[in-house]
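Let me begin by presenting the structure, written as structure tokens, before commenting on it.
A protein chain is absent from this complex, but the other protein chains hold their places.
As written, the chains take the letters A and B, and residue 1 is the first residue of each chain.
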Amino acid sequence: MKESVVSAKKPIKTVIGPIHPALKEPIKFIFEIDGEKVIKVDLAPGHNHRGLEWMATRRNAVQTLYVSERICGICSISHSIAYCRAIEQAADIEVPVRADYLRTIFAEMERIHSHLLWAGVAALELGFDTLFYKAWEVREDLMDLLEYLTGNRVNYGVLQIGGVRRDITPDQHARINKSLLNYTILFDELYDMFLEDTVLRMRCRDTGVLTPEDALKLCTVGPVIRASGIATDVRQDFPYCAYGDLDIKAITPEALAGEVHGDVFDRIIVRLLEVKQSIEIIQQSMKKMPIGPLTNFPKLMVLLNHIKQAEGEGIGRHEAPRGEVFHYIRLAANQESPLVWKVKASTYSNAMSWVKMLEGEQIADIPIIVASVDPCISCTDRVAMVDKGRTSIFTQDDLRRLSRKKTERIRQGLK
Amino acid sequence: MFRLPMVPRVLKQLFNKPATNPFPARHLPKSITRFLEKVAAGKAELVLPLEVPEGFRGKIGYNPEGCTACSLCARVCPANAIEVNREEKTVTVYAGHCIQCGQCTEVCPKNNLFMTKEFLTATTDRYSEEMVLT
Partner (left out) sequence: MTEIFLKLIIGVVSMTALGIVGGFIIQGVDRKLAALMQARIGPLLRQPWWDFLKLMRKENVVPEHAVPWVYNAAPIMAFASVITIFLYLPFAGFNPLMEGYGDLILIMYLLAMPALAMVFGGFASGSPYATIGAQREMVTMIGYELPLGAIVISFAWKMAQSGLAHPFSLKTIAANPIWNLVGPFGIIGFILLLLAMIVVTPAELSKGPFDAPEAKSELAEGLLVEYSGRNLAMFYLALGAKMIAMLGLTVALFFPYTISQYFQVDTTVKIVIEVLFYIIKIFLVMFVSVTLMRVSMARFRITQIVEIYWKLGGTMTFLGLFLIMLDGKL
């Protein structure tokens, strides 16, 4: 690192990432630092492009379902819900009510474990190892529950286009209720440990502030925008699955403190309250869930043929723990694999808010501010430029031109 | 007020049992292979991993008897881990490629494919005998 020479006047240029203990996934931040203060921020993602969308064009819809699950290890249900809904819209597939409820239950369980995971990571970034261990210990019960219900701790493989693969049988209710009760009790403890700790509050209050205006302008999603005081939530605004029948309100920090700072602490509040909300949603859904089939396509080959015949496009949205995920699918007749599959992960919308949050903050707060967005870098990376080893910078105009070109290609149904 | 809610908790935890399941042994043995040999010889004790629940999707299992090579499983396998041998009327499942989604086990009309409860499948050779099922 040549640019590291200390000088009294010039700000130091420091690079954090792509590999750094504060980052759980590869992304590069370029900081200009004056003493302890961050002057300028630039970020360079693109170290973890996996070409998943390309893989989908070589697989049929059912195979792609499992690819979609692996976009993110934490939001695996979220991505498959969005993917399934996109395909279901494109191919006109009806989902039974019970399946919708089951999807809701699994999605909310995922939200609980994702938020707890985040809480642990946040504590780790703050140098609070004990809280990190505690949060992950608490999370373990839910992982066990998910394993019990779906057969795996991660990548649950429980969704299917047109329904779900596994039911929740009455004899499983006892185990679920036990966990939910456990979490209702644990919630108070988490509340105490995260929100009543003076040192934690000292570190998080008024750090990484994102004003509501910026949050809207940068199109942030999920807990990030809600922590800035704007009550948007796909589950509330555009109900899907069983969310329409349930009582859901987007959570903002006002609910607790009566005021909104839009800082890291507010993001902790929002996520913690959402854990509680998810517990309630699961309880409601378990009560309201009707008896019925799990899918209208019990034979997988029938489903595959139906999708093969179908033509059209569909979108699927889902409020993932990190914010809205969005999937776009275009199906062509007599073709097994989707023509286009476009995925927008939540971090993609949130990434630019980092610049606003980080500028003017201290170096010490970089890790927690970066983590406060709950980033999922590899889900976000959609492009890798391979140009004979040469990487170039694309301006907005370049990108617009390229995307118009691609849209035109899609419109013509060509690959 | 200055509050540290963690202090009473850590003091209490000091006298509680740690949350860790000490698998395979309380402290990492110098060599796992030698440790397992010792376990086999009855000289050391293996701490078992936690029980997996009913319906757990572990390593894939395959029973060639009655397989018709209908290739339905290969068609839905997202990892392309299944190879159909038309002449022998069997399939070859590469467990090292399998992502344990369990889709093939559901689609197989003869129930020749199934998920086992085995999950300790780490190996240095993904094409070793245990990892290629025929």
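Heads up, the rule we're going with is that a residue touches a chain if its C-beta (ideal position, glycine included) is under 8 Å from a C-beta of that chain, and two chains touch if they have at least 3 such contacts.
Since this is a predicted model, take the numbers as computed values, not measurements.
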Where does chain A touch the missing chain, residue by residue? 1-2, 4, 6, 12, 14, 20-22, 33, 35-36, 123-131, 133-134, 137, 197, 199-200, 202-203, 362-367
Touching residues on chain B - with respect to the absent chain: 4, 6-7, 10-11, 13-14, 16, 18-20, 22, 26-27
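One rule holds in what follows: only the chains that are shown with their structure count from here on.
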In angstrom, rounded to a whole number, how far apart do the mean CA points of chain A and chain B lie? 27
Quick check on the complex: what are the chain A residues that touch chain B? 59-60, 62-67, 69-70, 130-131, 133-134, 137, 140, 144, 147-148, 151-152, 155, 157, 165-166, 192-193, 196-199, 300-301, 304
Using the touch rule from the top, collect the residues of chain B that touch chain A in their complex. 1-6, 9-10, 19, 52-53, 55-57, 72, 75-79, 99-103, 106-107, 115
